[in-house]
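This structure is in structure tokens; I'll ask about it shortly.
Note that one protein chain of the assembly has been removed; the remaining protein chains are unaltered in position.
The chains carry the letters A and B, assigned in the order they are written, with residues numbered from 1 in each.
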Amino acid sequence: MCCNLFNKLPAYSRVLISEKSIKWNQSQNPPRNATKCSVLAIEDSLSFPVDKKFQFDDVIDAQQFDRDVLSAIFEVAWEMEKIEKKSPGSQLLKGYLMATLFYEPSTRTRLSFESAMKRLGGEVLTTENAREFSSAAKGETLEDIIRIVEGYSDIIVMRHFESGAAKRAAATAGIPIVNAGDGPGQHPTQALLDVYTIQREIGKLDGIRVGLVGDLANGRTVRSLANLLAKYQNVKIYFVSPDVVKMKDDIKGYLTSQGVEWEESADLMEVVSKCDVVYQTRIQKERFGERIDLYEEAQGKYIINREVLKVMQKHAVVMHPLPRLDEITADVDTDPRAAYFRQAKNGLYIRMALLKLLLVGW
Amino acid sequence: MCCNLFNKLPAYSRVLISEKSIKWNQSQNPPRNATKCSVLAIEDSLSFPVDKKFQFDDVIDAQQFDRDVLSAIFEVAWEMEKIEKKSPGSQLLKGYLMATLFYEPSTRTRLSFESAMKRLGGEVLTTENAREFSSAAKGETLEDIIRIVEGYSDIIVMRHFESGAAKRAAATAGIPIVNAGDGPGQHPTQALLDVYTIQREIGKLDGIRVGLVGDLANGRTVRSLANLLAKYQNVKIYFVSPDVVKMKDDIKGYLTSQGVEWEESADLMEVVSKCDVVYQTRIQKERFGERIDLYEEAQGKYIINREVLKVMQKHAVVMHPLPRLDEITADVDTDPRAAYFRQAKNGLYIRMALLKLLLVGW
Partner (left out) sequence: MCCNLFNKLPAYSRVLISEKSIKWNQSQNPPRNATKCSVLAIEDSLSFPVDKKFQFDDVIDAQQFDRDVLSAIFEVAWEMEKIEKKSPGSQLLKGYLMATLFYEPSTRTRLSFESAMKRLGGEVLTTENAREFSSAAKGETLEDIIRIVEGYSDIIVMRHFESGAAKRAAATAGIPIVNAGDGPGQHPTQALLDVYTIQREIGKLDGIRVGLVGDLANGRTVRSLANLLAKYQNVKIYFVSPDVVKMKDDIKGYLTSQGVEWEESADLMEVVSKCDVVYQTRIQKERFGERIDLYEEAQGKYIINREVLKVMQKHAVVMHPLPRLDEITADVDTDPRAAYFRQAKNGLYIRMALLKLLLVGW
């Protein structure tokens, strides 16, 4: 389905990036571990030029990347997919140490990052207990903790409960920070893996039709995805959600300002029949408080099941950020258009790509 | 004591296994990571033929192995013992990634598996927090979690609180599942290490006399051990337990049906004097609820102490699955017949062997 994926990448992306790139030996402030980068360690299979510094110090926000950088990151993710499947254990990041500093547990995200690092030969320090970094003292600042952990590691992957925490960490740290979700704020690797999955599954991003279904008011992922899709041409977005959890006006306004066509619909079947991508999300029970009745009404309203699959186009796919409860029935899983587990796997490749880019460059 | 251990292995076991084995290049569905297996990575010291696929995809239940396979696994465990002691860090499983997916903490079992993987050069992803795999959603199925974690790893070692969970995981996963205990169900690596320890310590399994002591009603280990011993010839089993925690009729019936001689006895001293193996277990306080009086009576009834050692034969051994409280007194530890810490160590070798077999074959 996606064999000619990269034929569709704009031809100028590589050149553009090369111009942006700063070679390490020209940099006045080389990253602390620059001397650790060994060209010999680079896999032969990597076809893109190495030793060009990634033009970002950190990954804080999916919006920090323009579409050319996104395309280039996706090329690296695609290389990572080949490395993961074919090589007997890449040593690309051998000698590098990643700290996963999690202020709240998120096993899925943590294991994905740690697998990414280890698949590239890197090592990991883990804590899911960062909220109690010191058993002795409450009140130690995030900045102090970052200053300590950067002394132990080469890159920090951080999950925090407060919006903006990753940005604060990046302002302090002398090593790269990767935001693995900061409260209601950003979760950029999720947004990137969603867009990468669309490109891998559909083969293009310009001109696609995407149905966003479920909790559009509270879902961080659908909001980020809508924002990112605005970077592409001729995208059309359909919003399908119970009334109580409709997409908010800020996103609608942004899409309009970017010239992205969108419409709201209550007819899931009709939307599904038109879309390339149906992106289902979970209705978040915890948002309904004691109104279990409202939750149950919302939860049951738009279910992806085999009836829905019948009207879906052959080339289209169902996506979901997971965890999934009943909003996609289990009998959908065996349909080849059920892309959500491939989507989760793509998170691994995106994270491998970002770790590679931040630590050893393009 | 066990220098001629493998002389006693039936001579036909190797051939039999070879016939059972399916070469990878003949397999229609090679394991996803088949291409990662490098013959060059195999230690020279391994004398058995390599590149023969293990005839099991998963380790779910100790009963899945017949005595010939058990013997062959024990040979591999014995090789692992040599590797662990002599080599400067085997690289047999280099490039492989094991996920320890624990739904309840079991530090002992987890560290044993993780040490096994690392002693063979493999890498580990850990969670003891799988019960809250997602902080966001309760109710995600085990099957969904397995589908995600299998994307991050090459083998999953799973501990669960529900009987049958490992089997469900294995039905879903495309990579090997190792059951590290599923509730009141199976804990096959414990059962295997128990039988391996008897062979290592006594030098044989046919014809042995084993005293099972303590909580025989609730102890998963003694029930599994009794079941496994039924695979051997001329075994005699003695049950020594307080009345409230006697061995249940299902096991007794199974032993009888398999032609295994057994008897119940209240005379610990007499049983000990006859046995090759005295397998002591802990009385499980939590089974007695508020009847602390009954617990204390049961707990104090059959203690292994230096008086008991006096009647034990010179070649015999004391085993215990650990943790141990007072049912074996600390002054027994220094007696060479106290085998329980060697038994715990054998768990490492059994787990090294199984990881090796599942990932790279015989």
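Quick note on the criterion: a residue touches a chain if its C-beta (ideal position, glycine included) is under 8 Å from a C-beta of that chain, and two chains touch if they have at least 3 such contacts.
None of these values were measured; they are calculated from a predicted model.
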| field | Candidate in contact with the missing chain, chosen from A:Leu70, A:Ala130 or A:Leu354 | value | A:Ala130
| field | Per the touch definition above, residue among B:Glu79, B:Glu114, B:Asp144 or B:Glu201 touching the missing chain | value | B:Glu114
| note | The one of B:Arg282, B:Lys301 or B:Lys356 in touch with the missing chain is B:Arg282
| note | Of B:Gln55, B:Ser106, B:Ser273 or B:Asn305, the residue that touches the missing chain is B:Ser106
| request: Just the residue numbers, please: which parts of subunit B touch the chain that's not shown? | output: 85-89, 104-108, 110-112, 114-115, 118-119, 126, 128, 282, 284, 322-325, 330, 341, 344-345, 348
| query | In the full complex, which residues of subunit A touch the absent chain? | reply | 35-36, 38, 41, 94-97, 99, 123, 125-127, 129-130, 132-137, 139-141, 143-144, 147-149, 151-153
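We take it that only the chains that are shown with their structure count from here on.
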| Rotation in the CA alignment of subunit A with subunit B, degrees, nearest 5 | 120
| task | Report, in whole Å, the distance between the mean C-alpha point of subunit A and the mean C-alpha point of subunit B. | result | 41
